[in-house]
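Of the protein chains in this complex, one is absent; all others appear in place.
Chains: A and B, in written order; residue numbering restarts at 1 for each.
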Amino acid sequence: MVTTPMITRIQAGKRMSQVVVHGNTAYLAGQVAVDIGADISVQTAQVLEKIDRLLAAAGTDKSRLLSVTVFLTDIRSFAEMNAVWDSWVPADASPARATIQARLANPAYRVEMQAIAALP
Amino acid sequence: MVTTPMITRIQAGKRMSQVVVHGNTAYLAGQVAVDIGADISVQTAQVLEKIDRLLAAAGTDKSRLLSVTVFLTDIRSFAEMNAVWDSWVPADASPARATIQARLANPAYRVEMQAIAALP
Partner (left out) sequence: MVTTPMITRIQAGKRMSQVVVHGNTAYLAGQVAVDIGADISVQTAQVLEKIDRLLAAAGTDKSRLLSVTVFLTDIRSFAEMNAVWDSWVPADASPARATIQARLANPAYRVEMQAIAALP
């Protein structure tokens, strides 16, 4: 017998849900900063804060991140993004990650992150 | 004992498969429009139609989408893509989503979508 994992949605909007949980895996929508006028360091911190809150809402945390895709409006901000990332990510539980440059929905956004995490 | 989920491929080509199902999760290849000369609205509708058909072939449907990544050739077509998306996506079962601008394999493609869905 095959058991069907449940689908649960968090902050479910008509266009998208901020988190969709399927069985033991949580898929997060692309997260952007609240303060779109802020510099890359502040925006990165705000994105990571949002990810923390969404993971908590899904009953998990950053130590169970599986994969993160980082979109930077300007790839030259790679080092600045990494400085904030490195101080946030658990050194003994880091996810797989890929970083590319991409123009985002609002030109003032400097960074967007798309994450997949496990539930405990 | 650990059970190993089966892998099933749909429209399996030598280069890629249009869908790969692993256990209860279906991974779709990036979908593009059939009519590459069409405008963003028509191309978006055609991409979503292709996704519908692939999900059906995998035994599931758009109410079980987990995550969608949208690539737009020109991010300024964001609102037009969203208009078609919003009328298609189930308002009570929307997936996580991220949208970025990216040049695609054929310069005439205006949108490509990469989706992950659950099986019922």
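Structure notes:
Going forward, contacts are C-beta pairs under 8 Å (C-beta built on N, C-alpha and C of every residue); 3 or more make two chains touch, one makes a residue touch a chain.
None of the values given here were measured: they were computed from a predicted structure.
Of the candidate positions B:V19, B:A98 or B:L119, contact with the unshown chain belongs to B:V19.
Contact between chain A and the absent chain runs through residues 24-25, 64-69, 75, 78, 82, 85-86, 89, 91-102, 116, 118-120. Taking the complete complex into account, residues 2, 4-5, 7, 9, 12-20, 22-23, 25, 27-30, 69, 71, 102-105, 112, 114, 116 of chain B touch the chain not shown.
To be clear about the criterion, only the chains that are shown with their structure count from here on.
Between the Cα centres of chain A and chain B there is a gap of 20 Å.
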